[in-house]
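Take a look at the structure below.
Yeah, one chain of the complex is gone here, protein chain that is, but the others are all in their spots.
We call the chains A, B, C, D and E, going by the order they appear; numbering starts again at 1 in every chain.
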Amino acid sequence: MGVCVTNIVRTDADIVEKFQGAEVATVHEAQGRKGLLASYMRPIYRPARIAGTAVTVEVAPGDNWMLHVAVEQCQPGDILVVAPTSPCEDGYFGDLLATSLKARGVRGLIMDAGVRDVATLTEMGFPVWSKAIFAQGTVKETVGNVNIPVVCAGALVNPGDVIIADDDGVVVVRRKEAAAVHEKMLAREKNEASKRPLFEKGELGLDIYNMRERLASEGLVYVDQKDYQKD
Amino acid sequence: MGVCVTNIVRTDADIVEKFQGAEVATVHEAQGRKGLLASYMRPIYRPARIAGTAVTVEVAPGDNWMLHVAVEQCQPGDILVVAPTSPCEDGYFGDLLATSLKARGVRGLIMDAGVRDVATLTEMGFPVWSKAIFAQGTVKETVGNVNIPVVCAGALVNPGDVIIADDDGVVVVRRKEAAAVHEKMLAREKNEASKRPLFEKGELGLDIYNMRERLASEGLVYVDQKDYQKD
Amino acid sequence: MGVCVTNIVRTDADIVEKFQGAEVATVHEAQGRKGLLASYMRPIYRPARIAGTAVTVEVAPGDNWMLHVAVEQCQPGDILVVAPTSPCEDGYFGDLLATSLKARGVRGLIMDAGVRDVATLTEMGFPVWSKAIFAQGTVKETVGNVNIPVVCAGALVNPGDVIIADDDGVVVVRRKEAAAVHEKMLAREKNEASKRPLFEKGELGLDIYNMRERLASEGLVYVDQKDYQKD
Amino acid sequence: MGVCVTNIVRTDADIVEKFQGAEVATVHEAQGRKGLLASYMRPIYRPARIAGTAVTVEVAPGDNWMLHVAVEQCQPGDILVVAPTSPCEDGYFGDLLATSLKARGVRGLIMDAGVRDVATLTEMGFPVWSKAIFAQGTVKETVGNVNIPVVCAGALVNPGDVIIADDDGVVVVRRKEAAAVHEKMLAREKNEASKRPLFEKGELGLDIYNMRERLASEGLVYVDQKDYQKD
Amino acid sequence: MGVCVTNIVRTDADIVEKFQGAEVATVHEAQGRKGLLASYMRPIYRPARIAGTAVTVEVAPGDNWMLHVAVEQCQPGDILVVAPTSPCEDGYFGDLLATSLKARGVRGLIMDAGVRDVATLTEMGFPVWSKAIFAQGTVKETVGNVNIPVVCAGALVNPGDVIIADDDGVVVVRRKEAAAVHEKMLAREKNEASKRPLFEKGELGLDIYNMRERLASEGLVYVDQKDYQKD
Partner (left out) sequence: MGVCVTNIVRTDADIVEKFQGAEVATVHEAQGRKGLLASYMRPIYRPARIAGTAVTVEVAPGDNWMLHVAVEQCQPGDILVVAPTSPCEDGYFGDLLATSLKARGVRGLIMDAGVRDVATLTEMGFPVWSKAIFAQGTVKETVGNVNIPVVCAGALVNPGDVIIADDDGVVVVRRKEAAAVHEKMLAREKNEASKRPLFEKGELGLDIYNMRERLASEGLVYVDQKDYQKD
């Protein structure tokens, strides 16, 4: 038994588009360091950078049947997010499915399992973040779920949430929080942009962030090496 | 004590050559999803794609002595397949051995352990699939075996079998099955080629593969999100 | 409580400069196969190759505060070497800190943890060897140590030691041994250079290194495949 | 910034108590194979078996401050469920915290990180499922969250959900589904109990479950070994 | 499509019985250090020690259907050896299947995947060596193979081979080599038994095995610590 949820509510497209070009690390900080997928989720080629709305798929290990069900639910601007019910590195996804997704305007794939045909996917410019690259095929025997909340690589993803992915990894932003997170992200970018010239001039973070006093109060002492007793 | 088996029977060269340019995933499917090496076997540079006949080597952990014995057994068109007797990531192989293999017409290396000098190997264009990249050197103290059947990265490889490797990984095809597998591979490629334009036009796998009825009979139901009770 | 050791004694700059362009594998062999960091330390982009003097940092898991303390201790020609007190993959380091280090003439980073902003670091050409790429941020709450001996990825690194890193990994050379190791490295390179043309001509390592007799005495036998009893 | 949610709604105690002695595998099946924590969550001693209501804690890597905040929120019958914001194996928990939890009637700990003092915890009979055993200490510097939904070892846990843990691992049951899951669990146990005597008598699953026809229709053939062509 | 090979030729029972009580490490040495399964194959309880003949099963990831087919092929004295076609930790096996195997006189299970119900299996005294303990269930949808040669945890196992397993792991002995390996094992045990009293008396391996001269010739030197230059 399985369910395919249709007509999901997506984050407003105009908000999603504001995340184009956004950095995962900055978004992650802006929303209070939550929503990050595990570090093993790596892009199959670099550089790669996308933002879009999640269509979620829950699949059995070694069974990619539900991907075909999910494709039909995709709209332009979506990103497919796939989570197996138990850990698996099989190659669920290859160039035919990528062709299908591309034809529907899907922006990329987040796969907590393996993919294959990566040479062709790279030539096609279809970006994928996955746990593994593995030629191992899958079957089409077991029904799963589409567009239910899934835990993908350690992060809860709801259908319609915003997904942002780049060379640093993948982050999810809740639909209802997307606008607010974007505001905080802009503030953060502005702040970083103001600091960069100072670092370029050689100023120290110790001074820029005014850290010296607090470091001392936490017990940091400076000792000349000639006075320091080696281990 | 060790043995070096000489005058091995190789897969016919004309059959092997038909696998040039073949995709690992397609070959793996064509032969009934067997013969795939583990997903941790990765190319040291991408893209890379080779096909050839296996010369097998079984080595002690941290000891690359037998590689020199194996080189002498290689012919043009061969691929060296190396398996340690216990897991090891040491750098068994570098640019001098690659130079030696290249001089003998060997097409690449499959190493269930580590390699080094990867910058030079990349410049030389000598393709390697390995478990690790590691500068750690090896000794030459313990005798092993050449051209006996070995289990390499979880797959049984006999000397003379066909090895195909690309960005997706490595697959072995039995000598006696190579011709038949090639036939099936062609059929499979043809079938995929016929499907690709359909996907490009936006047709769905659900329809192309006629999946809807079977999905329903296996219990898949469609529910509008507004009627779906969230977790 | 923590300590920042100042005015560390570095390996003489003229010796360090002799290691520019050196290969990690060759240096590692030259010093008797010691000083290699673990194989999981990988460059964020390839090719990459640096040599310099170590400034060491010991940090708490998920806390990058001490990196700012360490920056002030850096001089042109240094390489920052960071070790957490327990395993951690968080992204301790991004483009602002890289800008800061670059402004001070630091040549690269060796991080036994995660880094982020790797797309920008790649554009900047700031080389990093790390255990992970991960957007996960860190806090600035716990004091650690700068310029004490640290165990980084399994290797002991003292402040002022020479660090050499390339596509094969990272090796540390003791300050007092640097000159002698460099001499041995040159001898080794010369020896390898003399062997390369022999391999290119198709000569065998078996003959170049005169291995046949010792192999036989260790029990290696040659058997024609038609006489070899298969498993 | 962090939040401690108070007065959480828990699954009714009379329903929870019905899960005492339940098997994780059976519960997991009964609720449609969902809610299982990752296989790396292992009991520190065996046998161990508990059921109770979740009090959740989200902690920074290497920082156990919030455990003390969480203790105050615990009631008799609770189980503490701890998730770090990034992977960590540090020893967040030892015998003093176990003494504190025991004094409040807490039934055990689910820790997606490390614990220590396991010899004492074993003597005390305080059951713990964890990712690691590690003496590494933690700090108390960074505020986290108590009783918000957390992803623990790959499973979403809400405060007040039912946790069942035994030698096979840990499963979470949603508060609102607990009664229904319990009903299905009883049916499942009854069914298994009816099958066990058949297996004990030597009857085959092939016959008990009536599998032969479907196996044949899926293509299974029986071949005598003397007629089977070996690989 | 799949095949179940029937009427397999097993190693003679009288030879197999001679391996009862044998140690895996000794058998492994006696047959020239081959046939060992990977170190991740661990007994679910200790101590455990069995010897018997292999009935092999190749299964799809997350699918235990073929175990039921295999049970019918088992005879008293057999050991079931299960290998998935791609890595999987799901719980393929629990107490009902163990009851079924026990009723047929099967001595244990070697599972390169996960098992569940380990508390009950321990009470039953049914020994299992597996890659994981995991409550995750499996489906019965995909046909596999019984009694074909399989690679299990890195070792090739043919149906009818001898399997020996103890707290150190699992080793396979080829059917045709079993008698000879047993002879060598006895010689080895005798030799070890003759050495044990010498070690108990405090004699050194250096002298018992006459190592001093060869160590010196390989370059070992003894240096008093007061003359040794520390790092």
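Convention: a residue touches a chain if its C-beta (ideal position, glycine included) is under 8 Å from a C-beta of that chain, and two chains touch if they have at least 3 such contacts.
Keep in mind it's a predicted model, so treat the numbers as computed, not measured.
Trainee: Among D:Cys4, D:Leu186, D:Leu206 or D:Val223, which residue is in touch with the absent chain?
Mentor: D:Cys4
Trainee: Which positions on chain B touch the chain that was left off?
Mentor: So the residues of chain B touching the missing chain come out as 60-63, 85-90, 134, 136, 139, 141-142.
Trainee: Which parts of chain D are in contact with the chain that was left out?
Mentor: Within chain D, the residues touching the omitted chain are 1-9, 65, 67-69, 71-72, 89, 91, 94, 96-97, 99-100, 103-104, 114, 116-119, 122, 132-137, 140, 142-143, 147-149, 159.
Trainee: Determine and list the chain E residues touching the chain excluded from the picture.
Mentor: Interface with the chain not displayed, on the chain E side: 23-25, 28-29, 33, 36, 39, 42, 46-47, 49, 166-169, 171, 192, 195-196, 199-202, 204-206, 209, 211, 215, 218-226, 228, 230-231.
In this section, only the chains that are shown with their structure count from here on.
Trainee: Report, in whole Å, the distance between the mean C-alpha point of chain C and the mean C-alpha point of chain E.
Mentor: So the centroids are 39 Å from each other.
Trainee: Chain B to chain E: how many Å between their CA centres?
Mentor: Going by mean C-alpha positions, chain B sits 27 Å from chain E.
Trainee: Counting only residues that touch at least 2 other chains, which ones in chain C make the list?
Mentor: 89, 134, 136, 142, 231
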